[in-house]
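As you look at this complex, bear in mind that one protein chain is not there, while each of the others sits in place.
And now, chain A:
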Amino acid sequence: MEEKYAITVDDLTVAYNYKPVLWDIDLAIPEGVLMCIVGPNGAGKSTLIKAILGIIKPIAGTVSVFGKSYAKQRSLVAYVPQKGSVDWDFPTTALDVVMMGTYGSLGWIKRPGQKEKKAALEALEKVGMLPFKNRQISQLSGGQQQRIFLARALVQNATIYFMDEPFQGVDATTEKAIINILKELRKAGKTVVVVHHDLQTVPEYFDWVTFLNVKKIATGPVKDIFNDDNLTKTYGINYKVSVQE
């Protein structure tokens, strides 16, 4: 039986100043999985996502989204960057940031109108941030900022979602709220790829996992490959994680 892949990465190599940070990655992400990418700091997790999205130009290899190049499939993909990658003192409101998610479908020059605003308000509602729609973004807590980013991705109404450490620096309530939304997305048949750090929660949150440390160590269903052997290979040291059944 042939599986349908949302993302296929072939022989991808990315280098900063001629020093490879990702080395010959082959990766196929099946459609409809909720996948996390785990690996130590500097393993190239964020870089992998950025290379797939064309934000960083790889020195070798190809990426395809449902069999076509990313540039042709942009509208199918939503991206949540790391919260720390932007300046939250930027003069704008929560609603306005969420509206940015609609810019992709608008294309160049065209401005967002009532339809886009309505979509943005709906997305804010979904992440429970509607009361804060007119709040200056610097006046939001870390968890609220992360929800705003999530809402911005939701408003794109994509098929594939990439999220770079969405649980970083958020409290337990927000983490629960975010993972519930991710699970809903998967239920709706979407593919979700998350850079994740907390190994304890992997079996609980995700059904698919990729181990990465400059090279790809392993990829597959959590129940099959999330074991001490792969963790040790990825993190170097003798890593043991107690997996709760």
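Please note the rule applied: a contact is a pair of C-beta atoms (placed from the backbone, for glycine too) under 8 Å apart; a residue touches a chain by one contact, two chains touch by 3 or more; residues count from 1.
Criterion: contacts and distances are computed from a predicted model.
Comparing "Aromatic ring-hydroxylating dioxygenase subunit alpha", "ABC-type Mn2+/Zn2+ transport system permease subunit", "Choline dehydrogenase" or "ABC-type polar-amino-acid transporter" against the UniProt entry of the hidden chain yields the protein name "ABC-type Mn2+/Zn2+ transport system permease subunit". Here one chain is not drawn; of A:Lys50, A:Arg147, A:Lys190 or A:Lys216, the residue touching it is A:Lys50. Across A:Thr8, A:Thr92 or A:Thr201, the single residue that touches the chain missing here is A:Thr92.
If you put the missing chain back, the residues of chain A touching it would be 17, 50, 53-55, 71, 74, 77, 79, 81, 85-87, 90-93, 97, 100, 103-104, 106-109, 111-112, 131, 136, 138-139, 141, 152, 171, 173.
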